[in-house]
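One protein chain omitted, others in place.
As written, the chain order gives the labels A, B and C, with residue 1 at the start of each chain.
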Amino acid sequence: MPRLAYLGPEGTFTEEALRLLDPTAERLPCATVSAALNAARSGDADGAVVPLENSIEGAITTTLDEFAWGEPLLINAELLLPVQFSLLARPGTEIPHIKRVYTHPAAITQCRAYISRELPDAVVVAAPSTAAAAQEVSLPGSPYDAAIAARIAGEHYGLVELAGDIGDRSDTVTRFVKVSRPGPLPEATGSDRTTLVVFLADDHPGALLEMLTEFSVRGVNLTRIESRPTGDGIGRYFFHFDFEGHVADARVGEAIAGLHRICGEVRFLGSYPRADGVAPQIKRGTSDPEFAEAGEWLAKVRAGQV
Amino acid sequence: MPRLAYLGPEGTFTEEALRLLDPTAERLPCATVSAALNAARSGDADGAVVPLENSIEGAITTTLDEFAWGEPLLINAELLLPVQFSLLARPGTEIPHIKRVYTHPAAITQCRAYISRELPDAVVVAAPSTAAAAQEVSLPGSPYDAAIAARIAGEHYGLVELAGDIGDRSDTVTRFVKVSRPGPLPEATGSDRTTLVVFLADDHPGALLEMLTEFSVRGVNLTRIESRPTGDGIGRYFFHFDFEGHVADARVGEAIAGLHRICGEVRFLGSYPRADGVAPQIKRGTSDPEFAEAGEWLAKVRAGQV
Amino acid sequence: MPRLAYLGPEGTFTEEALRLLDPTAERLPCATVSAALNAARSGDADGAVVPLENSIEGAITTTLDEFAWGEPLLINAELLLPVQFSLLARPGTEIPHIKRVYTHPAAITQCRAYISRELPDAVVVAAPSTAAAAQEVSLPGSPYDAAIAARIAGEHYGLVELAGDIGDRSDTVTRFVKVSRPGPLPEATGSDRTTLVVFLADDHPGALLEMLTEFSVRGVNLTRIESRPTGDGIGRYFFHFDFEGHVADARVGEAIAGLHRICGEVRFLGSYPRADGVAPQIKRGTSDPEFAEAGEWLAKVRAGQV
Partner (left out) sequence: MPRLAYLGPEGTFTEEALRLLDPTAERLPCATVSAALNAARSGDADGAVVPLENSIEGAITTTLDEFAWGEPLLINAELLLPVQFSLLARPGTEIPHIKRVYTHPAAITQCRAYISRELPDAVVVAAPSTAAAAQEVSLPGSPYDAAIAARIAGEHYGLVELAGDIGDRSDTVTRFVKVSRPGPLPEATGSDRTTLVVFLADDHPGALLEMLTEFSVRGVNLTRIESRPTGDGIGRYFFHFDFEGHVADARVGEAIAGLHRICGEVRFLGSYPRADGVAPQIKRGTSDPEFAEAGEWLAKVRAGQV
């Protein structure tokens, strides 16, 4: 039974994601994304589950930066989790009594309409996570009257759900990934995704276009690009790329070897099955058999057998 | 004397930026980036100053999303402000007494080494902003012993600086922009930057490459690209672009008209002098006189005068 | 009634093309392509009809070089003429008697199978043109027994057709163009072609890719590219381009103005209706209304009206 660290405390959306990714795993809640990943790195856990991006809030930059700068870890699974917010309070609290609400800034953003309409006079205070907000609200002397968090957090901390699904949009999704220390990759399934971090060798005009061309010329479709600062001043960035396919695919291998040749550093973050099961359209001339046949043709040409 | 809204309270780095951008302006502190921008939109202020990105933390996503989705505003100036953090406390406090520190998460990240070394046992709690942390610490009954914030915040709130420049890096910089309601643009200076938001018409493979080609074919160099979720599910993004040049430049005008033609929506966010004063290298054939001469040539060709 | 020069003598395929392009024109046969074009340049004729390329033989390089280096002329029409070769001889000659055949080298190539099969022992001699061969064979003391030429040439010179359609392929086509001195262009029809000559400014790696990108980024499809030596040594070339659309089309105008800016010299050779009547697929964002709308949008943006 594997032991998986996650962004806790108990009751976070991340815990929910972990339960779906590996229902039988032992769960190790950690205070921060960094702590969860470090537990996986140190061997305290066999892996970790952390959020990577949200369909409203965007990238979880702590996760991106940990993947780019910390000790290497490999993503081996992803999950898309619909995110539904609940208004949670200590038993006995009623909505008109709520003067102070505690929750994560992302939840403030995503529940803006509900808050304006139903809690127009409440002060809303930023918490480090939605589950931490629920935990704080559960304390008897808490200065907060309610938390906005996942329903699961209410169950954990003995809170009552005063309202459910209070987000402005009902289709908000968070993408979580499961990582572990480097080791054998998941098999290619035909519906895979690969994630990379790329640092430029020298930041010349056209460098990004060159990187994208390494993908496009081999028919590899990007699904996400994020720029992040290198820390060396405004205007210096590195890039996270998600793209279709598995590094075992010939077209993907050649594309990332190309990036490795022209860029300063390429850090491979894993190839893993897509959560949405979508299979890529393979552009003419870029399938594995076509690469293999071209390799045989080239070997003959080099031997002068034409 | 213009009245400029900014991300307050008094004592924030943003206030410092505003004072440098317009020393004589009347200053209107606002609780959030959104509130500051709304003050500019509504006419409560003549403009606003907000942070756009930080060389360690990356983009200020609230600002990006406000610019993309809110009522239009135009950037008319930018400023690069070195960010130095101070450890601030109520008079009489000494470092060994500090058990609870309050500051913004970005400051936690950027002062990690100092905190580990000098305050190894302190609990560090996330605040909505560094100035809010200073304000909170200044209250007599505050549960926090110290704040990490800009020195200016200490002066505002009557705190003592126990340690200065405690960031892990001494070269951290935040980029601020000054915006106002749409109106005449700043004149081109020869060292300008332009900022755009681009929404895709349909998210096909290669769409990003096509957008970058609209720039590169006219010799326009990108200086920043940020992807942000459209809100329509994981995998759907729009883009912020910064690039060299002024929209009055022929090459820039043709490039963004090209984007406008092929993309779903292009929102212009302003052309303004670069804070670093760097002039772009003009690629052969892309200067204004060369565009003008080509236009005259084309007119003759169309008239059959060859 | 216009007077049109053409590559003669009477009986050439070019004469046939001229008759189809302008049945009522007065015809002025000339000894060479250059002479026909010079007649148009000098005013001896109102225009000229010359071959540009053949579906087997390829480009007529004399025509290409005349268009590139000679006094400017503009193409105003094109014609695709199926080319059928006949074996022609003086009355009384029978195939078994034929020992010496006279014809243009292109006809030798295109009738190779017939010659091998039916005239295996004949000596085949290269003539300057197929019509010249017919003319020569028509002379009483000619050393040649037969010519391979257009049937029309036989009629002109009193020869008998011993065999018709003797080409290896029955679908051979020659493309002819009608040119005149510079003046108003033919109207755009929606199915047009434009022809250009482009000289590089400096022959750097990637120069050709850059030129093609000027077309592709505006959705302009090339239909022909020919490289020709500049005369300045092996490895130095200039280019002929044919592409879809009329120079009055916004996308075509912007593309060729772009070429004009980045290249050494662009010589416009005309926009004219396509002989095949094929209308181009207009790529999203590249139609005239889309260009016009983008221009209006840009004007507003530049005025700060966003």
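FYI, contacts are C-beta pairs under 8 Å (C-beta built on N, C-alpha and C of every residue); 3 or more make two chains touch, one makes a residue touch a chain.
The structure presented is a predicted model; accordingly, all values stated were derived computationally and were not measured.
All shown chains touched by the missing chain in the whole complex, by label: A, C. Taking the complete complex into account, C:N54 is the one of C:N38, C:N54 or C:T103 that touches the chain left out. Of the options C:R41, C:R151 or C:R175, the residue whose C-beta touches the omitted chain is C:R175. Considering the full assembly, A:P72 is the residue among A:P2, A:P72 or A:P143 that touches the omitted chain.
Note on the undisplayed chain: of the listed residues C:E94, C:D165, C:E187 or C:D232, the one touching it is C:D232.
The set of subunit A residues touching the chain not shown comprises 72, 74, 182-185, 201, 213-214, 217-218, 247-248, 253-254, 256-258, 260-263, 266-268, 284-286, 290-291, 293-295, 297-298, 301-306. What subunit C contributes to its contact with the hidden chain is residues 53-58, 61, 80, 105, 109, 125-128, 169, 171, 173, 175, 205-206, 208-209, 212-213, 216, 221-229, 231-237, 281.
Basically, only the chains that are shown with their structure count from here on.
Arrangement of the chains shown, judged by which pairs touch: a linear chain-to-chain path with two open ends. Rounded to whole angstrom, the centroid-to-centroid distance between subunit A and subunit B, based on C-alpha atoms, equals 25 Å. Shared contact sites, meaning residues of subunit A that touch two or more other chains, are absent.
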